[in-house]
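Okay, structure first, notes after.
Of the protein chains in this complex, one is absent; all others appear in place.
The chains carry the letters A, B and C, assigned in the order they are written, with residues numbered from 1 in each.
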Amino acid sequence: MEKVYIAGIGQTAVGELWKRSLESLSNEAIQGALKEAGKPEVDALYAGNLLASAASSQANLGVKIATNSGLDGIETMTTEAGEASGAAALRLGYLAVRSGYVRTALVVGVEKYTDIVGSSVENVISQTMDYDFEAMQGLTPLGQAGLLMARYLDSYHPPREALGALPILAHANAINNPYAMYRRAISTDAYHKAGLVCDPLNLYDAAPYADGAAALLITSDEKLSQTAEKAPIEITASTSTIDALALHDRPDALAFSAVTISVQKALARAGVSWSEIDLFELWDAYSIFGILSVEACGLAAHGEGWRWLAEDDHSPKGRLPLVTMGGNKARGFPLGAAGVYQAVEAVQQLRGEAGANQVDGAKTAMIQAMGGPASNVITHIFSKL
Amino acid sequence: MEKVYIAGIGQTAVGELWKRSLESLSNEAIQGALKEAGKPEVDALYAGNLLASAASSQANLGVKIATNSGLDGIETMTTEAGEASGAAALRLGYLAVRSGYVRTALVVGVEKYTDIVGSSVENVISQTMDYDFEAMQGLTPLGQAGLLMARYLDSYHPPREALGALPILAHANAINNPYAMYRRAISTDAYHKAGLVCDPLNLYDAAPYADGAAALLITSDEKLSQTAEKAPIEITASTSTIDALALHDRPDALAFSAVTISVQKALARAGVSWSEIDLFELWDAYSIFGILSVEACGLAAHGEGWRWLAEDDHSPKGRLPLVTMGGNKARGFPLGAAGVYQAVEAVQQLRGEAGANQVDGAKTAMIQAMGGPASNVITHIFSKL
Amino acid sequence: MEIPRHWRLQKQRYGLVGEICPHCSAKIFPARDVCPECGGEAKEPFRFSGKGSIYSYTVMNNAPVGFERGLPYTIALVKLDEGPTVTAQLTDLGANKVEIGMPVQMVTRRIKEDGDERGMLIYGYKFRPVMG
Partner (left out) sequence: MEIPRHWRLQKQRYGLVGEICPHCSAKIFPARDVCPECGGEAKEPFRFSGKGSIYSYTVMNNAPVGFERGLPYTIALVKLDEGPTVTAQLTDLGANKVEIGMPVQMVTRRIKEDGDERGMLIYGYKFRPVMG
């Protein structure tokens, strides 16, 4: 089996990018990743995307992207795993390179939700749930998060404002990320006073949908990954685990059991323990997801995740830094592209390119994306060589 | 690198299956494949699908399918490559098993276009083209095929009725396929008199859209693939190559150059030549695609593909049998699922289970799926051990 | 237009019809092809009583197309007395304060307008507080 290295990264600023197309965003990220790797020959382009079919009427997206970027005659396909689609593209790229069949691949996460407007947005986003038995009752992903949060509050009685720790951290970190959508801090007070969107979930509990593209150049060619400027990064684990789509189809909705399995497998594959993980880009699509994730990871007991997040230091200088470049909450949440943004940010940290948010001596990073409320959990571990 | 074997196959009858859901069709195919392989533990389910998002509002389809079939805690993702989505799932499964990370995977191709009705069907199918510059002009995939056929007739002046050879062969073969949608022969005369749908393309030049699901159980475990009843089948090549989505973005629309590259790579990987290919499940979504495909494969000179198809014997007893179980034209064309149907049919041939359509002594088979008019071409070669 | 699938799911939506596993007697909703408890084939229809209690709930202030008229609406995870949990809107709340654990009973109501010019109305289960 080949080892798999990350030799280049690229990303666009995240936001509501009305003027840009799926392929134009992709190209900006691709050119960034190609340039870093010295413009090598590319065998494949794997596109992670959730909405192009429903929102932009464009299937076979990888072909559209490749043609626009002058990548003729290569291999492409699109991967979809809900909001974890970008992470799925990374996993496909990892498998393809590891298998020896593909030497060098571009992994592109791209999303363009502003090709549609109005309440249709809720409809296309609701595809990530069980359509027949969740969406057809008028539920949305925001509503799923509201249901989880209500149950959590009722079960464990944390102080309501303590649940704001993760969004507050995310906003503090995004200030130093030039690609982030919201580069401003929010206070505990502002969090507490924020309007309810799905009672008890408030405006700051939900990451803002956004457009954007991020790209990775991955390769089995170790030389390609190493230059004077940057350390080679190896992908040391890649795992993917599902739970039911619908919350009602799970024995315990608060368990996020796919997180538990995915993380245990990833740590075993990489041969590391939590104490060796220097930063964790967890999935903060909703603040309650972050809480349930750290509990499912075993970082905190069930019912204690809110406390672990609120009372420990998870800033870039803390014991286990989280959402170091702003996470989905403040970097912005480009849905199917977000998993590749997480990967780009982890590489920035491992290379020592994270600026004011640099985690000192970061050698090993875990990133984790979710489709739905941990319906599909994809975990990767990267290590600096 | 691990070798990759096919240890089980399953398929549903193809047709307009109004009463069935995506997950119910998938389950029927999955249970067939699992049963054949002795119900092994499954690590992953890769779902090839084109329309679930646009036609059924269901993303993260693999999770829905897995939960319905009781496959909890496994890995899933959906692959999309236009109408070649099923073939893309097979390629992903191949890469995953070959990489050693996944031992046993289900590859499921499923399509359910009858979840919508009326002219919306044309809209969702038109996503396989360049939306901004083809679909937005009122073109459909049927129209693309009409444009290619008109140019071909004008360039090479074959007798118009000679272009019916492939659909006539497909219908003759489907008579003996119990899973086929149209199990009746069509005559040259009927072909010649068929109504025009996109002048010069007639009703019999286009494969009928359909619902259906097919599944493969693939594994690196050679023992699993071998039973007293069936020979083990190895996947000896898997290649994927793109061309531009839009016909207008290609230097020569009649060249189907992605077919040429994909086939050359596949033959080289498998270490075989055309003389060793015992049957070829080519892509007959439209009769003109079949003609351009055999030309791009090098089986006939440019402008001579119609003659090669019309004048040589390509029945199961002929020199190079094609569409042996009815192809997309007569088995029915379940879009993103069709690539997995091709694989199932090739396995039936290699195992000697093809009944009245058995190709004597078949040892090596090539299957080829296309997204769009060879915008995305995925070729596999299977060999009996 | 989604007429075929609404028609396909009509029994499940109108009558809260799921399945009972012929192998292990697990009661299943929504219906599945394979029993989540024992892995056996599940095909025997079972009509649920419609009695249950609230596992969790939230209030929707934005809605997808087809649900806007009911805004704001309360949606809940309802744990049915027979075992399974179901996602559904709460209705007929009146002055009742919704609480986790509160007993509820299934009723049939309009749940959605299909989004095309024909404006098809789709009916199905909602849950209301159990009176007295």
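What we mean here is this: a residue touches a chain if its C-beta (ideal position, glycine included) is under 8 Å from a C-beta of that chain, and two chains touch if they have at least 3 such contacts.
Quick caveat, the model's predicted, so the values are computed rather than measured.
**Student:** The complex has one chain that is not drawn here; which of the drawn chains does it touch?
**Tutor:** Within the full complex, the chain left out of view touches A, B.
**Student:** Among the options B:Ala88, B:Leu163, B:Ala180 or B:Cys198, which residue touches the chain absent from this view?
**Tutor:** For the chain that is not drawn, the touching residue is B:Cys198.
**Student:** Please pick, from A:Ser24, A:Gln226 or A:Thr364, the residue that touches the omitted chain in the full complex.
**Tutor:** Answer from the full complex: A:Ser24 touches the omitted chain.
**Student:** For a quick check of understanding: of B:Asn123, B:Gln264 or B:Thr364, which residue touches the chain that isn't displayed?
**Tutor:** Only one listed residue reaches the unshown chain, and that is B:Asn123.
**Student:** Since one chain has been left out of the picture, which residues of chain B touch it in the full complex?
**Tutor:** Counting over the whole complex, chain B touches the hidden chain at residues 119-120, 122-123, 126, 132-140, 142-143, 146-151, 154, 196-201, 246-249, 253.
**Student:** Name, in rising order, the residues on chain A that touch the hidden chain in the full complex.
**Tutor:** That gives, for chain A, the contact residues 18-21, 23-24, 27, 56, 67-70, 72, 114-118, 120.
FYI, only the chains that are shown with their structure count from here on.
**Student:** Starting from the defined contact criterion, work out which chains touch chain A and chain B both, please.
**Tutor:** C
**Student:** Tally the contacting C-beta pairs at the A-C interface and at the B-C interface, and name the larger one.
**Tutor:** A-C
**Student:** Counting only Cα atoms for the centres, state how far chain A is from chain C in Å.
**Tutor:** Here chain A and chain C have centroids separated by 32 Å.
**Student:** Using mean CA coordinates as chain centres, what's the chain B-chain C distance in Å?
**Tutor:** The answer is 39 Å.
**Student:** In chain B, what residues contact two or more other chains?
**Tutor:** Residues 21, 56, 67, 72 of chain B touch two or more partner chains.
**Student:** Considering chain C alone, which of its residues make contact with at least two other chains?
**Tutor:** 5, 36
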